[in-house]
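For this depiction, one protein chain was excluded, whereas all remaining protein chains were kept in their positions.
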Amino acid sequence: MAAILEVEKLSAYYGHIRALYEVDFSIEEGGVTALLGANGAGKTTTLRAICNMVRRTGTTRLAGQDITRRSTEDIVRMRVAHVPEGRGTFTGLTVEENLKLAFHTRRDRAAANRDLDLVFDLFPRLAERLRQQAGTLSGGEQQMLAIGRALMLGPRLMLLDEPSFGLAPLVVQEIFSILRRINEREKVSMLIVEQNAAMALDLADHVYLLETGRVVTSGPSSLVQNDAALRRAYLGY
Amino acid sequence: MEFFIQQIAAGLTSGAIYACVALGLVMIFVSTDHINFAQGEMAMFSTYLAWALIQAGIPYWVAFGLTIVFSFFGGLLIQRVILKPLETAPVLSLVVCFIALLSIFNAIAGMVWSYTVKQFPSPFPAGSMIAGGLVSQHQIGVVAVTMIMLGILTVFFRYTTLGLAMRAAAQNPASARLMGVRVSWMLALGWGLAASIGAVAGMLVAPIVFLDPGMMAGILIYGFAAALVGGIGNPGGAVAGGFIVGVLENLVGTYLIGNELKLTLALILVVCVLTLKPAGLFGRVTVKRV
Partner (left out) sequence: MAAQPHSWATKAGIGWGALVFWLFMATLPLIGFVWDDPSFDYWMFMGQSMLIYAIAVLGLNLLTGFNGQISLGHGAFFALGAYIAAILMNDAGWPYWATLPAAAVVCFGAGFLFGFPALKLEGHYLALATFSLAIAVPQLLKHKAITHWTGGVSGLVLEKPDPPFGVPLSPDQFLYYFCLGVAALLFWAAFNLLRGRTGLGLMAIRDHAMAAATMGIDTALYKTIAFGISALFTGVAGALSAITVAYVAPDSFTLQLSVYFLVGLVVGGLSSLPGCIIGGVFLVLVQNTAQSISNWAKGTFALAYDVPPWAIYGVVLLLLMYLLPTGVAGGITRLRVWVARRLAPPVPRASEPAVIQRQTTEAD
């Protein structure tokens, strides 16, 4: 059970303000890990720090390789896909262009085309809207597009930042079941940041709880799901 | 009636120049989301470089090619060295930067080559082809070159992955990085290409208006007007805009207000298009969520 991602003593800063305090965690290969916590706990910051999008100290290792000093683009090219907060849609491009952008970094065209077919298989709605300007898609569709874009990178690790944000419950369910499919069939490891703890706990094997920039507890998701006191204290239900 | 047709033809030929300049502006806009105020002066500077090469005895087309290459790397360097550190700066800082570049290029050109007007050779044979002497060979050459450049750019942006990567990098640099696009290099590439296009525009314009440091200032405004009329994100639109603006300028100048107010006309065009139809005639309006 090798670790696909190892994070040691990760601290992150926005200017002078410190957002993470020496966070440690790791993600198993093939597993799904959830990062939970209230607003402002530092969950999004953690994902950004892993991709070196903010100023950070500490060490990050991807499958044993040190990626601490790499640029965001390089980390992505090492097959880490980050689905950002707010979806990050290229509103001025069409759905097709959003997806095919990945061809720029994929050397193996055949594999990329297979992944494109996979995306259409998972998200038939995207196939219907290929020529549509991406900015006109609904929130749920844009989330699907964002996940689709991530899949097009052929990732071994996916980082998802609040995939349920602003979406109707039915849509959230649909997306999470697709995420499960991706994890199980395509063997993509995942790190999911969520405020919707219930859905995340359902999907994840392992959980880390963040509060004001620190890991306060961690364990298998079943343990956290069954600990009422913990849930009430940190997750609000 | 014949006079009217003459005016249209004259408009189309000056329009080709505007189209050429507009292409360079669109290039920068599409690849960096910025409006390059220094585009005219960079083009002028490149043209002086070409002139210097030709004066040194280098044959025209070799000088032409060399200038395009120099300009490409010059543009690339400008983006990497001068603009990159300001990537996250507010719009005003960038605008100030462009104005600074404008000033520096203009001043250096005047400094090195003085303000006396110079002649610049045309690669096309002298004389006219169309009956009645309406249009010179050079002007036809300008139209041809512009259309060729347009073709290349359109294909590049719409059908190649690199072109797509450049557009993505300009529209949403953060998301582009998350797709593995090396955004900084895309921007630099955009600038290199725009500088080359500008050089071509300058070298095509100079035989007509003669080479001096102030050569591009007025034309630049018309280039902006053309780019806006056609839709600033749209190379095809820019070219169409150029022809439209050229014809309009000539017709209005001949029939309405006389030829001394050309720049005012350009100003009015710019303001009107920006306020009434900012996407231009052929541009796409991008929906932006709050």
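Should a chain be cited, it is by its letter among A and B, assigned in written order, with residues numbered from 1 in that chain.
Simple rule for what comes next: a residue touches a chain if its C-beta (ideal position, glycine included) is under 8 Å from a C-beta of that chain, and two chains touch if they have at least 3 such contacts.
Just so we're clear, the structure is a prediction, and the values are computed from it rather than from any experiment.
**Q** One chain isn't shown here. Among A:Gly40, A:Pro124, A:Pro169 or A:Pro220, which residue touches it?
**A** A:Pro220
**Q** Given the contact definition stated above, which residue among A:Arg48, A:Lys100 or A:His206 touches the chain not shown here?
**A** Final answer for the missing-chain contact: A:His206.
**Q** For the chain not shown, which residue from B:Ala19, B:Leu189, B:Ile221 or B:Val239 touches it across the whole complex?
**A** In the complete complex, the chain left out is touched by residue B:Ile221.
**Q** For the chain that's not shown, point to the residue among B:Ser103, B:Gln119 or B:Thr160 touching it.
**A** The one listed residue touching the chain not shown is B:Ser103.
**Q** What residues on chain B make contact with the chain left out of this view?
**A** 34-35, 37, 82, 85-86, 89-93, 95-97, 99-104, 106-108, 110-112, 217-218, 220-221, 224-225, 258, 260-264, 266-267, 270-272, 274-275, 278, 290
The criterion applied here is as follows: only the chains that are shown with their structure count from here on.
**Q** As a quick test, compute the distance in whole Å between the mean CA positions of chain A and chain B.
**A** The mean C-alpha positions of chain A and chain B differ by 42 Å.
**Q** Quick check on the complex: what are the chain A residues that touch chain B?
**A** That would be residues 51, 53, 71-73, 76-77, 81-82, 84, 88-93, 97, 100-105, 133, 135-136, 149, 153 of chain A.
**Q** In the complex of these two chains, what residues of chain B are touching chain A?
**A** Counting only chain B, the residues touching chain A are 161-162, 164-165, 167-168, 171-172, 174-183, 233, 284, 286-289.
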